[in-house]
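Beneath this line is the structure, given in structure tokens, with notes to follow.
Excluded from the complex is one protein chain; the other protein chains are retained at their positions.
Right after this comes chain A.
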């Protein structure tokens, strides 16, 4: 690094600050800083990228859809009122219901002869007559299919085909007088809306619109006191998470900032000191945000919530420089080199987040690492000039001496108490039955009510125990044949399994040909002679060409088909819903197929969290070893061993304390350890480099106090991931603060 004279420090520091602020303002004005609040965007990229893309393509069209349900005495009137309002806005999602049976009869009746249900095919394959079955069906006075299908297909095999396909549809939604209803334990009137969120310019506006919908439902409940409304859909989750994150960012950040201002003013009694701290914070945040804006297309709100921890770390450097005696050049030089070493070690700790396959955490690492560089620049170049004529040094010395005295006096007690806590922690962790919980719900701050609604509404739409499979093949015929084989294999597991597949409506070409051959043979055998006599003319089969995908896509069933079929990267892809089947049974069947996968995002992500947690533990061991090696090389072996012991003990106390408060640990407690190590290394370095000087002890005390306030604030978050992080850091920091002086000798 080229030598810079002290005179150059301030101009250089101010220049970088002005450039950073100007560039950030320019990017903000240009709208280059985009916020992302969609929880699904946190998903790490998976091995099977194709499946992800296919799943995205299938569900992209529904991402702005919401479902609203009304129940109670005046539910119908309330539903009608709300529907009228949204109809005028053009938000009603209309393509949800199954087309009228008459249209379906006309559609499939045209392909009479090619379509057989499994039972009819089996009967024909075994040489049984279908004539009796047709007569029985015709005779059934209560079968609504018969009058509709009989004119098109007197064999009524097409009716049976449609009937079988319909039985597989798991949806509980039906239409009554043009209203979508669910006859569950209570009667629900249901509305599906597509919110125009894509047309809005910002996440804030989208959030406001979604909240306007939920508030309008609250008004409906006020207007109709005996009506209960419920709503679900991704937009509501996104809006709740967005608003929660914004709220937490504002008040957690606000309260943290207030306490820090209070600490600075109380300890330094100088506006200049506060100004110096603010400049450091501003520079740190500018550096962090600039890095994020330049490196990423959008920044996740979760990143910003985690990133308020920068306030607690960046302030450390200000405190160390501000508490050092300006006339003691050796102490000042020691502090400068300790600040640099501390910055490198902490930034390295945060850069470890980049190794994790989750972009939001990678962004946290980038934000803090660059933010620390900004804080370092400010601490080294700007603060010394601002506090050039600071006159409160004697007060600081007094405070520092008092802290040293307290720490000296409590050394014995600290050793005993923390060792005891460590022992209890080991016993508590070892005897605890469930230590870890890796549920993906940890990332979700959605309300309990919304989650319950989501589950209930999903069951209405997709049925209970619904699993999704994605299949792909290079041509449509192969895809349909694979679906048919899959359906047969699944049904062989249990007759109660229901499978919604496009091949239910569109059999493969080869199967259609087989069906026709079977029916023609049956006709030649005279199976339909009685029927022919009844209608007074011969029964014809297979008069028209076979059923094709294009014919179905252009028909009333087009929406249903296209919701389960698409073309992607030259592949024909289908989405299959399986109901009333255990995951294990499905997976057993899938073992015999290729290019097919069961999609369960929550389960997959929970598995990823487990893997991440395990790899983080390994990383923690390696990182700890590297840090201790650095301490060993830079200082001595005994110091490194002592630091390692007390650090491990503090981590253990932090984790067991969190376990006690949370009931179980998760990935985010371990992520907190990464930060804890980075902060602890700072404390150890300063003590080892500067000794238990009053200025060092005071700076570390102020730093620890500010960190406890900042990270302690995270404990008040509603999101389990965030408060888990907060608990571990807060408990760990308190422990580290008391054990850090133990690595150096008592000050005489």
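To be clear about the criterion, a residue touches a chain if its C-beta (ideal position, glycine included) is under 8 Å from a C-beta of that chain, and two chains touch if they have at least 3 such contacts; residues count from 1.
One rule holds in what follows: contacts and distances are computed from a predicted model.
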> What does the UniProt entry say the missing chain is called, choosing from "Outer membrane lipoprotein carrier protein LolA", "Cytochrome c oxidase subunit I", "Molybdopterin synthase subunit MoaD" or "Transketolase"?
Replying inline: "Outer membrane lipoprotein carrier protein LolA"
> Of the residues A:87, A:176 or A:328, which one touches the chain left out of the display?
Replying inline: A:176
> With respect to the chain omitted from the figure, which of A:22, A:73, A:125 or A:140 is a touching residue?
Replying inline: A:140
>> For the chain not shown, which residue from A:87, A:102, A:554 or A:603 touches it across the whole complex?
In response: A:102
>> Applying the definition given at the start, please give the residues of chain A touching the unseen chain.
In response: 100-102, 119, 132-133, 135-144, 147-148, 150-151, 154, 160, 163-164, 166-167, 169, 174-178, 183, 530, 534-536
